[in-house]
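Complex shown without one protein chain; remaining protein chains in place.
The chains carry the letters A, B and C, assigned in the order they are written, with residues numbered from 1 in each.
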Amino acid sequence: MIPVAFDYVRPSTVEDAVSALANAGEEGKVLAGGQSLLPVLRLRLAAPSVLVDLGGLAQLRGARVDGDRLAVGAMTTHAEVAGSDVVRAEVPLLAAAAARIGDRQVRHLGTLGGALAHADPSGDLPTVAVALDAELVVAGPGGRRSIPAAEFFRDLFTTALGPDEVLVEVRLPRLAGWGYRYEKFQRTAQAWATVGVAAAVRRENGSIAEARVALTNMGPTPVRAVAVERALAGADASADALAAAAEHAAEGASPASDLAASAEYREHLARVLTRRALTAAAGL
Amino acid sequence: MARISLTVDGVTYTDDVAPRTLLAYYLRDQLGKVGTVIGCDTTNCGACTVLMTDADGVPRSVKSCAVLAVQADGRGVTTIEGLAPDGDMHPMQRAFHEQHALQCGFCTPGMIMSAVDLVADNPDPTEDEVREGLEGNLCRCTGYQNIVRAVVAAAAEMRGAGAAPSTAEAPAKPAPEPAEVAS
Amino acid sequence: MTAVAEPEIGRARLRKEDARLITGRTRWTENIALPGMLHMAILRSAHAHARISRVDVSAAAAAPNVVTAFSGSDVAETQGTLACAWPVTEDIVMPTYPPLAVTEVRHVGEPVAVVVARDRASALDALELIDIDYEPLPVVRDMEAALGEGSPLVHADAGTNKSYTWIFDSAQAGSGGDVAAAAQEAEVTIKQRYVQQRLIPSSLEPRSVIVDPTSGDWTIYSATQIPHILRFLLAATTGTPEHKINVVAPDVGGGFGGKLAVTPEEWIAFAAANRVGRPVKYTESRSETMVSAHHGRDVIQDITLYAKRDGTVTGLDVKLTANMGAYLGLVTPGVPILGAFMYNAIYKFPAYRFECTGVFTNTTKTDAYRGAGRPEATYAIERTMDELAAELGLDPIEVRRRNWIKHEEFPFTTVATLTYDSGNYEAATDKAMSLLGYAELRAEQEARRAADDRVQLGIGISTYTEMCGLAPSRVLGALRYGAGGWENASVRMLPTGKVEVVTGTSPHGQGHVTAWSQIVADRLGVPFEDVEVRHGDTRIAHKGLDTYGSRSLTVGGIALVQACDRVVEKARTVAAHLLECSTDDLEFADGTFRVRGTPDAAKTMGDCALAVFAAHNLPDGVEATLDADATFDPQTFSFPHGTHLCAADVDRETGEVHIRRYVCVDDVGRVINPMIVEGQVHGGVAQGIAQALFEEAVYDADGNLLTGSFVDYTIPSAVDLPTIESDRTETPATSNPLGVKGVGEAGTIASTPAVVNAIVDALRPYGVRDVPMPCTPERVWRAIRSASSQEVTS
Partner (left out) sequence: MQMEHAFTVPVPVAQAWDVLLDVERVAPCMPGATLTSFDGEAFEGTVRVKLGPVSMTYKGRGRFASTDEANRQVVIEASGRDSRGGGTAAATATANLQSTEDGAATRVTIVTDLAVTGRPAQFGRGMIADVGGRLLGQFADCLATTLAEGSGSPPPAEPAAEAPIAAAPSPAAPAAEAPTAAAPPARPRRSADAIDLLQVTGISAMARKAAPYVIGFVVGGLVTWALISLFG
C-alpha cells in the first residue's frame, strides 16, 4: 500500500516546526521516527495534508545531565537511548525499556519523543515515563511548558499535546543506585507488550526505601501501580514482602480484552510480572 | 514533489519525488534497485531492510518501507546490491550460501542487511544474540536455524577468526549470474 | 574425466540457486517491468456477505492516470470462472466462482472492482472513488452453525451450506473390520475433539501477476507454484486457445500450498489486460493477502479410538467438519480427503471409518497449506495415542510400539488401503530417544513433578508417516481429481557436453536446480557444474504438473532419471557405432562408454554429443539429437516417516511454553542432498511449531478477519523458535528407482502434535488433557485453571 498524497516540510528549528504545525491546522501531523506513523499512512488509516518532519532538528537529539535530572532530547532514537552511557548510568530503566522496543530497525529510527507522543497503551516508554514521574517539555506558539507524565497521557493515543505543540525534551529523575527492571511479556518477539511492568526500587538497610512501579497495557494509559508502591514503602526487601505487594498490581487497572489476551489474564499477568520485576529490581 | 539527493550503493542520485514515496518504492521503481523487496505493509517482515546512514553518518539497518524517500535526503543507502560492489561476495552473503541459510530467498536481502548491521554492532554474537538481533526479519522457509549459523560463521570470518565449518561441502564460490531483465 | 567421481547423490552440494538470491539479482514477478505496463488495484469487499446493489466506477475511471476501471458486471461475460479441480463426490455442491463478484459477495476481501492506471499510487487513489452500495446479507461464520437448521446460506441457490460428505469405511472397502463392532467390544474408548485452527500460508513473497497481451500471444508471469495447471485452466475457462497462452513462474518466493492456486487476481488481471491491450501488473499488499489468498486447515475433528487394555487399538472412527470457506478453490474439497488415508498413520488398526463433511461459510476459502490434510490426520492420531497411553498408564512410546507396523512387516497394506512399501519406525524412534536422552528427561520430569515445580517439563512424541509423491494418476482418478499425477522431464546433451534439463516441476525455494543437477550428473556421468536446469516457463517446460505435495523428487525426479537413461541408451548406440562394437560390448560408468576388456576404447557422453551434433557418422536411423523426454506416473505413493520428540518447559504461573529441545529423526528414504533435506526439515518443523503455539486466523461474528496483518497474525521470528536437532535414518523406498520418498511436508506434519503432546504431558499431573491450538500462554493458563477447578469440584 502507498499513502495518500501529502505535503512535507522539514523545519530546522523548533520554532519553525511549531509554526508549520500551526499553519497546517487540523490536517498537520508530526513525523518523528515514523515507525508507528508510516504503517498507518500506508494502510490509509490517516490522510494528513502536511507532515512536519522533525528529523532536521539536531538540537533535539542526545542525553545530558542537568542538575538532578537527566534530560533526553525528543528526537533521540531508541537505539541511542538504549546505548547511551549517560542514560544507562543515570536512568538505566529507560535504557532497558528502550532496548526492548520493536526490533533493531525500528529502534534505529523510532524516537523517544515519538513513542511518548504516540501514547500507545502498549508502548513501553510511556510506562517508564509515568513510573519515574518524568516531565515532558513541549514547545508551542506561546513558548515552552513542562507537563508531568501523569498528566501527559490522557487516554488511548491521546496526550496533553496541542496540535501545534511539539514534544522537545524528556526530563527524568536521576536514579543511579536504584535497582530496576522492565519486565515485558509478549506473545511473540514481534508482538507488542501483552503486559509490561516498569519497576525501580531503592533499598536501604534491608528494606525498600522507595519504589516506583507502572504497568503497560493495563488501561488506556500507563497505570501507576499506586497500591503496590504503598505496600512496598518501608517493607522488608524480602521475597515474601515483594510478592505480597505485587498482589495489588491490578488494582485500579482497567485492561482490555483483545486478540492478545483477555482482561482477566492481563490482571493475572500484572501480578505475576510485577512480582518478578520487583524481585529483579530489588536484587533478590 | 520534493528534491532529494542521496547516495545509493555508491552512486549519487538527485531526484524529484512525491513526499509520499516510500524509500523502498523509490529504490525499486525509480532507481531499479529491485533487489530490495517488500513483503508486508506493517513493518513486520523486514524484507525491505537496507542500511541508511544516521545523522552522524553511521550506517544503520532500517526498514525501507517505513522510511519516506524524503527522509533519506542527504543520506547514504546500501542495499543488498551494493554490499559487495566489486563483485566479490560479502562474507555475510557467502556465509548465507555456505550455511544454506536461504530457500526461496525472498527474505534474504533484508535478512542479510540486518545481519550485517548486527555484526557491525556485535562482532562476536552468540546464537541467542543473533536470534534477538534478527527479530525484525521474518523467514517462512528456513526455521532460521541456518540463518543463525550463517551469521555466527560470517561474524567469525569478519573477525578474521576463520569460518565455522560449513554444513555443506567445500564451498564452490558461485559465479554471479547476470541480472535477468525482462524485455 | 577418467578419475572415478564421487557420486553426486548424497552430497551436500551448495545450491546453484543462491548466487542471484543473495546478491539481489532476482527476478520476482514484481521485479519485472514490461514496456507500456499498467498497474492494477482491486477494490475488495469489506462485507462478509452482501448483495451488490450498485457500483459506479465512473469517478475512478476519470481520475488522473487511470486508463480503465471496471466492476464485475462489466466483465461478467468475459472473465471466465474459477475452477475447482477436485469434486470429491458425485453430488458435491460446487458453486460458480466468478473472479470479480458480479451480484453478491460472500467473504471479506472478495474482489468487486478494479482500477488500471499508469502507476500504482494512482490506481490506489482511484479505488477510493469507486462508489458502491451493498445490501448486507446474514453472515454465517461458524461451521457447525452453518450446518444447522435455518442457517443463513452462503450460496442461496444451493439450498444448503453442505458441500459434500465423503466416507471411507474399511468394512465396505474390504480393507478392515467394522468400527461399530470394535466399539462394542472396546475395553477402552478415547473420545477427543480437536480443532485445527485456520492458518494463513504466508509465503514471504506476496502473490503477484503480470498479464502481457501484446505480441500476439498471452504471456502470464505469476508468482505461482503451478504454471502448467494455470495455463490449462486459463485456457479452459476463458476460451483462450491454450497454445496462445504462455505462463512463466519466475523466481517464486515460497508457496507452502498458498500458491497452489488459480487465483481470482490472475483472472482479473487477464480480463484487465484484455480490455486495455497492454501489460497489466498486479501485486497484492500483505493486508490483501491475508483476506484474499486462500487459508489452510480449519477442521473440527471428532476422534473415537477403541482399544484393549493392553494398548492394542481395535478401531478408529473419524468425523471431520471441514471449512471450505465461501468458494471451492483448486483443490479445496480434496484437502481433508488427502488426510483420510493417514489417520491410521503408522499403526495396524484393524477397523477404520472416516467421514468428512465440507461446509461453506462466509470466510476466505481454504485450500492446500503445507501438508494438506496429512498434518491434521497426524495431529489427531498422535494426540489420541498419547491420551490412550495416559488412560492405560503406559509410556506414550510403548503404546505406539504395541500398535505400529514392525519393520519386518513391510510391505504392509493398511486399513486405509494404502500399501506402505518400506519403513523402520523402531530405528527412527530409538535414534530419536537416544538423541534426546529420553530416559534422563523422564527422570527429570519425575523429579520436577514430585517437587511441584512452577515450571514443569513435558515430553511430546510424534511418530508420523505421510503419503508423498502425489500421485498415481489412476488413484487420483478414483478420487475424482480432475488431473493426473505424472511428471515430465527432458534432458538435452549439448554439443559441448553441457546438459540442459527441463523439468515440469516448479520450484519456489526447494532447490530443484541443485538436486536435479546432482541426479543428472550421476546418471549421465557429467560434472555437476555442467548441468543447467530450466523450469517454470511453459514455453520451455511444455509438460508438467508442477510442485506441491512433496511430489517433485518422487515423481519429477524419477521422470528425470528415465530421461537420462534414455539419453544414455541413445548415446550408447552412437558410442558403439563410433567404437565399432556392439552396444552389448559397452559398459557405461562415470560418463564414459568403454569396450569391455579394452578400456582404452572409450567415448564420453560429450564425445557422443559432439558426434551427434556433427552427424557426420551416425548409425543408420539415428536422428541427430541427443536428448530425451520422459513422463513418469507413479504406481504408488511414497511414505516418509520419522519420530519427533519435543521437550518443553511450561510455566504454570503464566502459561508460557518454552521449547527446550526439539529432536527429530526423519526417514525420507535415499537423500539426494542432505543439506537441502535438513533445511526442509527445519522449515517444516518451524511451521508446525507455529501452528502449535502462535498462528491463528480469527474471524469475528460478522465475518471480519481480525488477524488481517502480520501484526496480529503472529508468525514466529528467530527468537520464538528453538534450535532443531535433526538426524535421519535411511530406509530407501522400494517403489521407485531412486529410493526417495519426499521431505517437503514432513516437518510440518510431525511437529505440531509433538509440541502439543509435550505441553499436555507437562500438565497432565494437574489434570490437563488438552490445550486448544494455538497454545498461547493464556490458553495454557486457562487449561490449568479449569482443570484444577474441576478437580476441586469433583
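FYI, contacts are C-beta pairs under 8 Å (C-beta built on N, C-alpha and C of every residue); 3 or more make two chains touch, one makes a residue touch a chain.
Keep in mind that what you see is a predicted model, and the values were worked out from it rather than measured.
Enquirer: If the hidden chain were put back, which of A:E26, A:D68, A:D85 or A:D240 would touch it?
Expert: Within the whole complex, the residue contacting the unshown chain is A:E26.
Enquirer: Among A:A71, A:A209, A:A227 or A:L259, which one is in touch with the chain left out?
Expert: If we include the chain that is not displayed, A:L259 is the one touching it.
Enquirer: Per the definition of touch given earlier, which of C:T68, C:S287 or C:T654 contacts the omitted chain?
Expert: C:S287
Enquirer: List the residues of subunit A that touch the chain left out of this view.
Expert: Contacting residues on subunit A, toward the hidden partner: 4, 26, 29, 36-37, 39-41, 43-48, 118-122, 154-164, 192, 217, 219-221, 254-260.
Enquirer: What subunit C residues would touch the chain not displayed?
Expert: Touching the chain left out of view, subunit C contributes residues 43-48, 108, 128, 130, 132, 134, 136, 287, 290-291, 698, 700-702, 704-706, 708-709, 711-712.
One rule holds for everything that comes next: only the chains that are shown with their structure count from here on.
Enquirer: How far is the middle of subunit B from the middle of subunit C, if each middle is the mean of its Cα atoms, in Å?
Expert: 29
Enquirer: Find the geometric centre of each of subunit A and subunit B from their Cα atoms only, then give the gap between the two centres in Å, rounded to an integer.
Expert: A distance of 30 Å separates the two centres.
Enquirer: Express in whole angstrom the distance between the two chain centres, defined as the mean CA positions of subunit A and subunit C.
Expert: That gives a centre separation of 44 Å.
Enquirer: Which subunit A residues touch at least two other chains?
Expert: In subunit A, the residues touching two or more other chains are 1-2, 4-5, 43, 189-190.
Enquirer: Provide the list of subunit B residues touching at least two other chains, using ranges where the numbers run on.
Expert: In subunit B, the residues touching two or more other chains are 18, 20, 25, 41-42, 44, 132, 135-138.
Enquirer: Applying the document's contact rule, which stretches of subunit C touch subunit A when the two form their complex?
Expert: Listed in rising order, the residues are 120-121, 124-125, 128, 285, 287, 653-654, 694, 698, 706-707, 709-710, 712, 714-720, 776-778, 781-782.
Enquirer: Report the residues of subunit A in contact with subunit B in the complex, numbered from low to high.
Expert: Per the stated touch rule, the residues are 1-8, 10, 31, 34-35, 38-39, 41-43, 51, 53, 55, 58, 61, 77, 79, 102-106, 108-109, 189-190.
Enquirer: List the residues on subunit B that touch subunit A in their complex, please.
Expert: Going through subunit B, the ones touching subunit A are 2, 18-20, 22, 25, 41-44, 46, 49, 54-55, 60-63, 65-68, 70-71, 73, 114, 117-118, 132-133, 135-138.
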